Structure formats: C-alpha cells, structure tokens
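I am attaching a structure below and will ask some questions about it afterwards.
Apart from one protein chain that is not included, each protein chain of the complex appears where it belongs.
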Amino acid sequence: MFSKVLIVNRGLIQANCVRAARELGCQAITVYAPNDKNSSGVRNADEAWELEPKSSGIPYLDIEQIVDLAAKLKVDAVHPGYGFLSQNADFKNRLNEKGIKLISADNIEGYDLANKPQIREFARKMGIPILPGSETCGSVESLAEAAKSVGYPLVMKATEGYGGIGIRVIEREGELEASYHNVIAQSERFMFNAHQVYLERFFPRARHIEFPVARDKHGNTVVFPERDCTVQRRFQKLITESPSPFLPDSLRSKLKSAVHMLMDQLQVVGFVSVEFLYDGNQAYFIEVNSYMQPSHGVSALLTGVDMLREQIGLAAGNPLSFRESDLESDKFVMGVFVSAEDTERNFVPSPGVITRMHLPYGDGVYSLTNVFTNDTVATFYDPIIALVMVRERTREKALIKMQSALDALHIDGVKTSVPLMRALMRFPEFKRGDFDCQLLTNKETRDRIFENVRTPTDSEIAGILAALSLQRDASKQHILEQARTHSRSNIWDMASEWFSRSK
Amino acid sequence: MFSKVLIVNRGLIQANCVRAARELGCQAITVYAPNDKNSSGVRNADEAWELEPKSSGIPYLDIEQIVDLAAKLKVDAVHPGYGFLSQNADFKNRLNEKGIKLISADNIEGYDLANKPQIREFARKMGIPILPGSETCGSVESLAEAAKSVGYPLVMKATEGYGGIGIRVIEREGELEASYHNVIAQSERFMFNAHQVYLERFFPRARHIEFPVARDKHGNTVVFPERDCTVQRRFQKLITESPSPFLPDSLRSKLKSAVHMLMDQLQVVGFVSVEFLYDGNQAYFIEVNSYMQPSHGVSALLTGVDMLREQIGLAAGNPLSFRESDLESDKFVMGVFVSAEDTERNFVPSPGVITRMHLPYGDGVYSLTNVFTNDTVATFYDPIIALVMVRERTREKALIKMQSALDALHIDGVKTSVPLMRALMRFPEFKRGDFDCQLLTNKETRDRIFENVRTPTDSEIAGILAALSLQRDASKQHILEQARTHSRSNIWDMASEWFSRSK
Amino acid sequence: MKYQVKQGDHRYSIDIDGKYDYSHASPVLVDKKAYEVLIDETDANGDMRTVMINRKVYRVSITRGAEGFPEEVVLKGVPYRVEIDKIESTRYRPDASKKEIPGRVEAAMPGQIVHLLIQEGQAVEKGQVVLIQEAMKMENEILAPKSGKLRTIHVKPKDLVMKGDLLFEVE
Partner (left out) sequence: MKYQVKQGDHRYSIDIDGKYDYSHASPVLVDKKAYEVLIDETDANGDMRTVMINRKVYRVSITRGAEGFPEEVVLKGVPYRVEIDKIESTRYRPDASKKEIPGRVEAAMPGQIVHLLIQEGQAVEKGQVVLIQEAMKMENEILAPKSGKLRTIHVKPKDLVMKGDLLFEVE
C-alpha cells in the first residue's frame, strides 16, 4: 500500500478520498484554495497545503504547482478525485516522471481513455455499436466536412472533455464555427491543450446507461450493476438509478459481456465506467471514464463496496477484494443530486450562503454532503451540494420514499433543484419511465412538472399570502416582527438601543 | 390502511414516524411543545398541533390532552414513537375506549408486555432461562425480604420502566429504601402510577443482546439479526452492532428458536424486541419491549427493511411484506449514538446551542440526525442527537471506518460523546471484543481509553497551546482578533461604533 | 381589507380584517371560506418565510413586480402566479420599487467574464448577446436590454465580477 497519498480536489470528493486513504492506513495529505480552508477534507487530512492562487485560472488545475508539491512532499500517489485533473494526460505524465502514481485507471499502451474518438474506434473494431460520428477534427473546415456525413442535429464534443464540459448541440451548419470557438475556449480553461473536438449524431430520445467496472492487474474483472443517469441538464447527471429498471435483462447481459470484453482488450487496471446511450432497442457505446464518478455513492449504497478504498487498493497493485457475485442484490437505489441552481431560470447557478440546511432522515434514506448551515456555496465550482439516496425493494417504493425525503430536505439561502425534483417524483411520465435525456432541458416540460403538483387549495393559499403581504406593508407592523425575530444577541439589543438614542 | 395517524413524540423519531405514515399514504398529524415548533417532524406533517404546557410535567406525557386531541381530530391511530407514552397501558386503554388504535405490539389478553416481572415469569414457565429476581414489590419491607433471596448486588427496576429510567444498582441492604423512593419519584415523573418495582440479580460482566421481531396477525413471524448493545451508560445504549460478532452460531439459533416460541405463545402482533443478557456461556431473558427502539436504524441499514413503515402496516392489520430469509446478509453494521454529554464528568448532560455540526461522509457511512448547526439541544429530553452508522463486510473493517467517520464528525457548542467514542474505536479491549455492559461506567476505564490515544507529539502540542494562550493574553492581541472573527454583520459594526462613542 | 385576486381564469376575493392579529393564528376569508393563518418566521427583510395555514407549515417566498405588487408566490418551492386586481376599502398603495435605469446591466450573479462579443461604441439590438459570463462551469449569455449604442463596457475578459457590479450601459 502507498504510505503517502496527496488528494488534489475539493468538496465532498476531497473529504471522501481523505477518508478512504486514511482507512487504508495511508497518510492523507491534501491541498486547498484559500477560500476552501474550512472544509471537512482539509480538517481531517494529516496535512493540508494551501495552493497559491494565480491571477487567472483555477488553483486545482495548476499542474506546475501541484506536481512540485507532490515531489517536495515525496508522496507515492496522487488522487485526483473527479473533474479537474482526473483525466489529464499531461498531469499523469508529469507525475510519472517524478515516480509518482496518479490514481486513475491504466490501460494498454498507445491508447488514452480520455481520448474519446480513439476509444470509440477501438470499441467499433470490437463490434460494439457506436453512434455515427467523426474522428478528431482540428479546424472549422474539417468539421464542416465531417458534419455532412454525420448529419444534423449533432453534438460537438471536446476530445478530452469531462463532466459535461465542452459539449454543444448543433442544429445547422451555420452554428459550427461559433460553437467550435466556444468549446475550444472552455476546454482551455478546464483542460489545457485541448484544441480538438469530434462530432457525434445527436440522439435526444435516449437513456444514459453506464456500467462501473473494476479490474485488477491479474485480470480479475467485476462489472457492477448498471446505473441509469438519464435525467440530466447541460449533459450533467441529476438523478442516478441503479440498477436500471428500463433495461431488458437480455440486453443487460449482452452489454455486460461487451464491457468485460472491452476491459480485457484494453487491459484496464483500476476503476472505470463504460457509458452507453440506449434508445429502447439498441445501446450505443459512447465513452469510458477513467475516474471515480459522483454517482459512485449510489453503487456503494447498493452493493456495500467502498469503491474509493478499492480504487486506491487497485492502484497500489492489490487484487480485487470481492467478486461480481458478491454484488447481487434485490434492492434498488435512487440518488438525486441537489444542485444550487435556479431551475426556473434554466438552471442558472445560485451561489450564496446556506442559512439553513436540514437533511432528510429515516429508514432507507441516506445523504452525502459536506455543505451545512452557514457554509458558502462558491461560484467557480460545481453547483452540486448533496446527494440524497433511498434504498428500497422496488422503484415504485423508492419513488415514494424519495418524495418524503425531498419534502424533508430543507435548504435556505440559495435556490436549489429540490422543488423541481420533488415535483418530478410525482410526475406521471417520470413515474412510469417514459422519459429520456431531454426530460428537463426545456422549460415547457419543467412547467408541466410543476403544474402537475399544483392544487386549488395551495393556489388559494398563494393568493392569501399575496394579500397578506400587502396588508402587512400597510400596517408596517412587520418592522417590529423583524426586530423580534432577529434579536438573537445582546449586540442587537445594544445596536437597537443606540438607534433609539440617536433619533 | 389508516387514513389519519397522530404522531405523539418529538425529535428524530417524530420526523421518522411522520415520514413513514406519509409514505403509506396516511395523513400524518403531529403535536409539539412550544419550544419544539421549529423541527423537521412538525414542518413535514400534514397538520401540527401545539400542546399546551402545564405548570409541571412534560407535555408529551399529558395523556388527558393528547387523547382529547386524538378524539377531536378523529384519527384512526396514534404512533407513540419510543419513550414517553410508548408503553403506557393507561394511554392505550384511553385511546382504545375512543376507538383509536395505539401503534405498539398487541399480545395475548391478560399479559402486559410492559410489566416485566409478569413477562419474566411467562418466559420462565416456557423454560427460557431468566436471571434470579423477584416479583413486583410495593413496599420497602417486601423488597428487603425479596432481596435476601435474590442476593446482593442487585438491580432495582421500576415494573414498567423504559429507556434506562427507573433503574438503580444496589450493593447492600442499607441502600434499599433511598433507592426505592428515588425510583418511585422518577417513575412518577415519567410513567404515572408506577409505584411498583422488582429486583433482579446484578450481572455486571455480561453483554446485552436483543432480537427485533415482527409478527403479523396471521402468525407469520420474522426474527431479525440480533443487535449487540453492550456499550451503555445509565443502562442506555451508546453503541449497537448487528449482527453480534460475539454470539456463537449455536447459541444464536437456540435463542432465535426461543424468541419464535415466545412470540407464538404470547401471540404478539406487531414489532417488539426481545432482550437477553449473555455472560459468555448462557443467555438470560430480561424483557420484551413493545415499541420501536432507537437502534432500529441499525437493523434497517443492515436489512433494507423500512421497519417503521412495516410497524404501521402491521398495526393496520397488513400481513408482513417479507420473510426471514429475505434478511440474510453478509454485511455488518455498527451504529454509534452521539449524545450531548460531558463524558469526563460522568456523562452529565451538556445542553446548549450547536454552533457547528458537520456530519461524516463517505462510502458506507450513513448518519441519522435532526439536529443541525444553530439548533438547540434542549434540557429536559434525551441527550442523543445523532446516530452514525457504518456498513462493512467485517467488524474489523467497520471499526476502521467508524474511526474515520467519528474523526470527521464535528460538533461545536455542546460537549458530546464523540471524543470518547473516537478513542474507544482504537481501544484494544473494545477492538478484540473483551468488554461488557460496564465498559464505560467507571472513570478509570474511560481514562485508560483516552490514555491509549495520547501521543508524545500531541502532548507537546498541548504544552505549546498552553504557552501560546498565555503569550496571547500578554499581548492582548486576541481582543482585536476576536473583533475580526466575529464581525459578521453590520450590526456588529454599529454596536462597535456605539461602544467607542460612548467611551 | 378586501382583495380581488386573479389566477389564470380563476377570480376570487380575500378578506383580511383591518385589525388582523399577526401574533396568533387568525382567520382570512377566501370567498367566505376561512383559513387560519399564522406567520411563524420572517427573513432579514421582514418578508414572510414560514407560515402555518390550517395547522400545516409552509415555506414561502413572494416576488413583487415593479409596482411593488406581489406577482409570484412560491409555496414549498412550487411557484404560483398571482395577480391582485383590486384592493377595496383602503387608500393604501405600495411604494413603487426602485426605478430601473433601462440600459444599465448589472451582474446577476458572481462569476468571471469570458468573452466580449461587442465593442464599446458599436450598435446593439435588444436581445443581442453582449458578453458571456461564467459561473460554476456554466456560461451565461448577457443580453442587451434594449437597442441602441453600447456606450460603455465596464469589464474585460477574465475579470471577476460580484453580483451587482455594473457590466455595461446601452444608450
């Protein structure tokens, strides 16, 4: 096992990696941007080093600084978490040059899991269906040419994109150039040297299905129950269900075999997830992610496997500690990602201070978060602040449990996806499984989701509150109420006394 | 199913019962004492009614007021949660008179599960080993007489006590009278009309083992994996492990058979737990609890059964929705109850305002709480504020996971059991299972538990901090730092300005 | 006071006693049907935050339009449009909210400016994208609020802006 591991990330995944490394007996060292100092991961690490912020750019992407620190601290391995540098080939090479291991999946030489067109082609040659698409293109001209054979609408993707970054839907040729510049610019900020994109047929009416896979250096492979991550916005997941209630058993076993084959051919060592789009008939391979995804919490609750701990073990050369048959389960887990976003304004981020955060409770309801009352949701990072999960025997029961869990989840201070998710759990099309990746992407559907939960009584109550707010204005009585409500400290009393004196 | 259920409790169990009732489609109505208004259970109920506090007594024990409210609201059933009125026969009868069901286990007529000497005798007649003890006594004289045959040291217990209330260890005859008056007085405050006590041989070197059991009206019975609740203070549980790693398989199956037999003979319908003391050779029946215990969260995580929802279903006459074989599992769950107590001062309560509460995180770590930053821990109620659970494949792995979970659990504002529990997870005797119910009850052992985690480096750091605090005094610089740290609002600036003006 | 309320096609009247008691659960009449209403908690601005209606707790927030009249009421996260048509038996009118300066555009959220698409002095049309601001990995197009000449741009690419910072002005 490693003796020193450097964790290079922030938020929940940082805290979770610190935990996993410490459980394995490693010394867990981490880094933080100045604003992130007061976080669980920093507090529980054996050492924490402040990253020096540069005038531009995100500190967690500062390869130079991080590699230098890793070398100075003589760590054995770096855990990149997800996002940021987790798939960055340059980062991996620079660490390897110093004899430091990056904890992410390795594979057969000459292939790069982060290079999606390359892996698409690899899968295609093995006979796994892929979407119509292009190879990597480096200019507007070559894109225009490739687009003709792919056909519109299509999706332009940064070759090494991740987490929904660097993806644009393109309806017609006229949009190609602007989108290309957009994707390139975003890639530069998040991925470096990523001037290359590729095209894929846009497939709006499909479900997103992914298989987590672990493979050790001896070739032992475990394919986990698949996750259905169809509910998304901006190509980022909002709901994860596992196993997928919508995948026919026959297709599931076909896909599992394909995944096993692909892992063996690629000689993967580590944890990855293999992703497909499923249109109700056929499933098309789209990519392999070489890092541990946020949805892994759902798989961990379903299977009881500590996936992060296992991932670090695999990277250190340990054999897998369990078999695929150990993962059999008659349970179903649903996970809802809570994001600090205004769903009414097209999921625009809503950073701020959480003035109250009460997590849900109860048998079969489990939450992961590192954001609590008085914490600040920062601007520049992922707006996901919690993962709420329920474990039940059926999807139907899980939907009911998730309703009561979300009803009890209470967040003040920032707008969140909670109200939309609450309403979604009661939306007939979602309940019966009649939806695809576009479910939440248009405002008209979101309005229908809310309309479905409106009641005549609540409608009248809205009217009452509107009228009452006007009446309170008139009486100005609310000024006194406010004083009472907020009089929590002597300081307020003193200030208040001062106010009246100065009159 | 019931259409209206009244939940009569507070805190986490209130919130959890509201959730369970709503998941079953019932209207969930609850009550609250004025100080408990801002709680999850009240917020998520379909209706909430304020209990009128009387000059003395706990509002949640006000049978008169609660029965009247239940009748006025025309509820079908009352869920009592745990503690308070959950085993109160008078309450049950008064409700039944109005045609309202109390959601707790029913059993054969003529026996009262809350009456411990009666059930002890019932078990004894069935051939189940019980501890030497007495029948119910109502006077000091009869106690002195009975004590002679039981032998000292012994335990005096209120006949209808619960949750560790109304129990005294008695070393010699001289202590009988004072203890009797003590127990009676405490019973009066918590249980009403409970002037009766019984004696049981004190059995200090034993483990506490309990079996949760569900039985429906058709006689289908499911015995859950047993819970080991040996780590206690004041006869109240602090740690629950399930299944018990210390119970031999042969004894486990014997006890399960005994439990099945006892349930059938008593014709129990509902959820109960059957409790034993185990001395390493023999297990002695001690009592049957007819309510859902706080530890049920551990069983729910282990088995995936929503026990509260099932309990309400059984009370409504539904058949059991699962079989004993569905509960088989190769996992182990450990739960640590976090209490707001000063473990250094013999677990004296430490009420106050929680100024920061960060829950632990990570794969396999799950917490239940309804106390968050800014919340107040009240004085008059149970000091348990959270249940932290880990699910793992072995007890050894669970201990390591619980270490990292407790290291990451961060509570400011009140003293808690967390530091002692952290140290306990690293204590050799606890790790190897060499402990009994008295583990935490004497200060000398608690000191040893802490001493085991002290290090020379931390010892020097303690010295540094002591010296630094003196140096800061000298420089008085901390006054300025304090001003900076706490200057969170304009109000502070105003008050501060006012201070300097008034100088 | 009496309020005439319109919600879609539904019209009804709400009656709140002139001496309404805010400190206890007190009745409000909707077309003669009584609701018991108690304001439990208000926020730092004195606006209602938690209300108990017929013994059920609601988290609420109310958005007002330019005239100071409530336009949207959010109940437990679900938005309801509300139009107060008429207020009877009072001469009270709410204060108009701060007059907006059309043409001035401020940052609606903190973030980083990533692109300027139009230069100072150029003409813009209402709804045209002037610049792109990024926050939490999402790019937000900031549009011209009206047609006219782009008089000044107060930011440049890579600038960090706070909520309320002036971005640009259209003449």
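Order of writing sets the labels: A, B and C. Residues in every chain begin at 1.
Convention: a residue touches a chain if its C-beta (ideal position, glycine included) is under 8 Å from a C-beta of that chain, and two chains touch if they have at least 3 such contacts.
Since the model is a prediction, treat every value here as computed from it, not as a measurement.
S.K.: Using the whole complex, pick out the displayed chains that touch the missing one.
M.R.: Hidden chain contacts in the full assembly come out as A, B.
S.K.: Just one of B:G11, B:G133, B:G304 or B:P349 touches the chain that is missing; which is it?
M.R.: Of the candidates B:G11, B:G133, B:G304 or B:P349, B:P349 is in touch with the missing chain.
S.K.: Just to verify: which one of B:M1, B:A71 or B:V453 makes contact with the chain not shown?
M.R.: Residue touching the chain left out of view: B:V453.
S.K.: Which one touches the absent chain: A:D46, A:D112, A:D326 or A:E429?
M.R.: Checking the options A:D46, A:D112, A:D326 or A:E429, the one contacting the hidden chain is A:D46.
S.K.: To test your reading of the contact rule: which positions on subunit A touch the chain that is missing from view?
M.R.: Residues of subunit A in contact with the hidden chain: 29, 37-38, 42-49.
S.K.: Would you write out the residues of subunit B that touch the absent chain, in ascending order?
M.R.: Output for subunit B: 56, 163-165, 182, 185-186, 189-190, 234, 340, 344, 347-351, 378-383, 407, 410, 412, 418-420, 422-423, 450, 453-454, 458-475, 477-479, 481-482, 485-486.
The rule is simple: only the chains that are shown with their structure count from here on.
S.K.: If every chain is a node and every touching pair an edge, decide which shape results: line, ring, star, complete or other.
M.R.: Complete.
S.K.: Calculate how many whole Å lie between the centre of subunit B and the centre of subunit C, each centre taken as the average of the chain's C-alpha atoms.
M.R.: A distance of 47 Å separates the two centres.
S.K.: As a quick test, compute the distance in whole Å between the mean CA positions of subunit A and subunit C.
M.R.: So the centre of subunit A lies 30 Å away from the centre of subunit C.
S.K.: For subunit A and subunit B, what's the span in angstrom between their mean Cα positions?
M.R.: Roughly 37 Å separates the two chain centres.
S.K.: Can you list the subunit C residues in contact with two or more other chains?
M.R.: 41, 59
S.K.: Note the residues in subunit B that touch 2 or more other chains, in rising order.
M.R.: 43-44
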